[in-house]
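Worksheet: one structure, shown below.
Only a portion of the chains appears, each positioned as in the full assembly.
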């Protein structure tokens, strides 16, 4: 079992939710330091205030992680959920700055326990019920660390930055990392993703069709009252939330963009004889055009606020996730394709992959482009068991080696490009 | 056929909608003058700005009426729909001021044309399709004119004011008449109504349980757009109106008052392939408590405005009718009961009649009470064919004579009371 596989399995067995990736970050940091990389952490790579959807229990999780014996110095930098890390490897020769981004968080999902599920059968399934690496981020992290090992020789031109981003799921961490400025000297950014339907050995140097997305949490606050004795004193947060849920689904049509609206959860606890005073909606909008997505977010916001007002209720809105559309630079992708064609492990170099998902790598890509750099979203094919975000998800670990081989060549080539 | 019946039939054949009672008013004025009464008209008995729900075609109707040869001088006072009249008869002896209020308008209803319907069979059915005296206001007017005839002898103490109020249906005219001050010297006000389930010969000197009511018209204005090519440019007034209709029906419950909300009409014209930009709702709220009714109107207003905002649409609200709760003074009712017991035509004097209807006589009653006067809503029993507001409605015309006999005694008694 090679090192990439070993690391991937260790991460797979210990998945952590976004902004709670304390163990994962500590593992990454320790390995980077072993390999001689500089490491940046916490507020150096993240504007904490720009994180979105930070869970309420990041501090409790931090304390638990600390109690397990993690490195106190590293943990101090991660306090209050400023997880993630950036490793910097400087080549012996001058050259361009190339960055590779891996996301490190897991999903709120309980892993399949059937013998047919390989991680379970081989004993590296999640040890944390309710949390699972079901989108391949364990593999992304392992590839990036594998790349760090390869680059430890320093026999390359330029600088390589390895970004280990927290909280991609829910589009919560990318904006804060982009705003930190850690990418502001980067010429080429490669955001990697395993799978997405592409088989092991294939590579797609870019994607198209991704959806910009905004995630919102709406909290309605009304007035409780006895439903039999004095309903006129009540202002039902439930009715406001219900009307809001219907309204947001009715305002999303677009003539020239694909759009989506979904209210995914409504929580309104209470008893049947009390007018309910509090309700929460979790929802998202998406569009294959950033402007259409922003318009949609505005309309949805108005729909929720108006519905609240209609029932005499207040509505507080929190943006719990947000990403513009992932856009790739064709010239960078073409360079990668040219390199990939010469990597033995790569059996086929595909064109632009159509992908309807959302990824907050978009913030990082846009940041690099803002100062004249280039970026792309690189899909490293991997045979899959189970779909992404399903409890039976698993990836062909051979793809990890393909990824390391490919990126090794790519960053050396790009770093040396004039 | 006595005079009351003749007048009632003439009015029945020529019904007029609220604020368009030009012919009716001219008939009333001419008869009052024949009987020597002073007559007040137009702005002397009505604050035009306080009328509600004035139809858009009052001027056209006025022109048509004028062309039929109505008295130009009277018509000049009624211009722009300031219909109605007040007749004043002063007795030879000093005494109290007693007022009787009759409403004079008809309903937007087409009268039944079956031979089983007496007005049709006897040839005095409505000659105006779409307009009908289906609530007995023709009879109220005839009774009040019959009373004027009896009082033409001037052999009584005090002053009698006969109010012929326009536009009771929809609760549109009462507020404007009350505000004119025409009642500000009145000691006792008697608002009469025929029928309401009470048989001919019976009398109820007061009612209880009436509902305060507010009628509203909500006009939603959005933005039209091609539904296929650019729905994102549209703001659907239809969806706003639909959400508003659902919302207003959900906010009316009350623990200590009987309440009602009804959206009675929604007009949103258009084609299936265009996002509709304009929609109109007609609705009402009612409550057996004036404060509860006002609260309800406020909540309904918020529900409509909030629903409009939810869909990016504006909402203009017009109060098209309004009346507080009809309240009766028990001591005045007791006086009337005592008189009624001695009227031969009255076979039974009932107690307070439960009546869930609304009547803008409430404004007049409240005005009189505001300066220390008293008022009541007097029900003069009348056998009915068909229910109120139905195309088969008819009343037993014997009730007209009962009403004249009763009121003749009542106003003479009250006028002479110390």
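For clarity, chains are labelled A and B in written order, and residue numbers in each chain start from 1.
The rule is short, and it goes like this: a residue touches a chain if its C-beta (ideal position, glycine included) is under 8 Å from a C-beta of that chain, and two chains touch if they have at least 3 such contacts.
As the structure is a computational prediction, the values presented were derived from the model and not from experiment.
Colleague: Please state the number of copies in the whole complex; 2 are the ones shown in place.
Modeller: The whole assembly in this structure file has 4 copies of the sequence.
By our rule, only the chains that are shown with their structure count from here on.
Colleague: Since chain A and chain B share one sequence, what rotation angle in degrees maps the C-alpha trace of one onto the other, as a multiple of 5?
Modeller: Angle of rotation between the two copies: 180 degrees.
Colleague: Please work out the Cα centroid separation of chain A and chain B, and write it as a whole number of Å.
Modeller: 67
Colleague: Write out the stretch or stretches of chain B touching chain A in their complex.
Modeller: 226, 228-233, 236, 239, 243-244, 246-247, 250-251, 253-257, 292, 295, 299, 302-312
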